[in-house]
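Just one protein chain is left out here, and the rest sit where they should.
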Amino acid sequence: MIKVLYFAKLREDLGKASEELALPGGVTTVAGLRAHLMARGATWQSALEQGRALRVAVNHEMAEPGTPVHAGDEVAFFPPVTGG
Amino acid sequence: MIKVLYFAKLREDLGKASEELALPGGVTTVAGLRAHLMARGATWQSALEQGRALRVAVNHEMAEPGTPVHAGDEVAFFPPVTGG
Amino acid sequence: MPVRIQTEDFDIGREIAALRAANTKVGAVASFIGTVRDVNDGNAVATLTLEHYPGMTEKALEDIVAEARSRWRIIDATVIHRVGELKPLDQIVLVVVVGEHRGDAFAACEFLMDYLKTRAPFWKKEQTPEGSRWVDARGSDDIAAERWVKPKQDVA
Partner (left out) sequence: MPVRIQTEDFDIGREIAALRAANTKVGAVASFIGTVRDVNDGNAVATLTLEHYPGMTEKALEDIVAEARSRWRIIDATVIHRVGELKPLDQIVLVVVVGEHRGDAFAACEFLMDYLKTRAPFWKKEQTPEGSRWVDARGSDDIAAERWVKPKQDVA
């Protein structure tokens, strides 16, 4: 299982703040997980297909498309940060 | 007349905080006034002969050796500043 | 605790006093407060909601403070960031850095703000008379943060 979190506009667009799911077969990286989620339908496709305006963290560390994802990980998708 | 002020270590070395004096004949610049004061004796010579460690202000503005001095001016001699 | 995420307001005087009380070698205190302006991009702002990523936020800020400590000679630092509902003129963020001398304190304080702006997971949503909107990330913040990126070292 992995935990996936969505924040800010992404959370609103997807209507979901978090979910737990079995690590899908063949998914080994952030890019793979993103592709898997986008295949869920039009809403997911458009929300996650924001090009470079999407950020991903794995286990609380900023991640790249090639960052590995393992069972037990917490993966978060969110827009560029705007604190401070 | 001009007013001459001395601050910090210079004031202590000279035993004098301020004085009023007639603008000495031939004195037209900061450098001229300094030379005139140094001619007063050994104490003045050594106190004012500190090379670049001496600062001068004319009418509340930092001055250079060539800065003109006129009757009515306020001229201050002091060490490099150490505030803040 | 050098890093705090909280809904309550903060008092810069109290935070500086706490940092100074812990160390008598302090000669320099550099600080920064970010506040809610009442106008953003020309629209009046009624309230601002700050969302964050609990767990990652604390870690990101602690990492940024550790990075500042490794880069500059500073004695201590405090970072406080508010979350939840904020009104115009409210305080949002506080960074205080204490050190022996001012150059390092200033640099570390500005670095902490620049890195926080681009790396800590906070998001602002504005409520205006025309409706609500998520605040866009500013390119100028990325540029500010880029200044601090060290050139990669060659490993011989």
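Which chain is which? They are A, B and C, in the order written, and residues in each are numbered from 1.
The rule we apply is simple: contacts are C-beta pairs under 8 Å (C-beta built on N, C-alpha and C of every residue); 3 or more make two chains touch, one makes a residue touch a chain.
Quick caveat: nothing in here was measured; it's all calculated off a predicted structure.
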item: Neighbouring shown chains of the undisplayed chain, as defined at the top; value: B, C
item: Residue among C:106, C:134 or C:148 touching the omitted chain; value: C:106
item: Subunit B residues that touch the omitted chain in the full complex; value: 5, 7-9, 53, 57, 60-62, 76, 78-84
item: Interface with the unshown chain - residue positions in subunit C; value: 11-13, 16, 20, 24-39, 88-89, 100-103, 105-106, 109-110, 113, 140, 144
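Basically, only the chains that are shown with their structure count from here on.
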item: CA centroid of subunit A to CA centroid of subunit B, Å; value: 72
item: Where subunit A and subunit C are represented by their mean Cα positions, the distance between them in whole Å; value: 26
item: Multi-partner residues of subunit A (at least 2 other chains); value: none
item: Contacts with two or more other chains, residues of subunit C listed in rising order; value: none
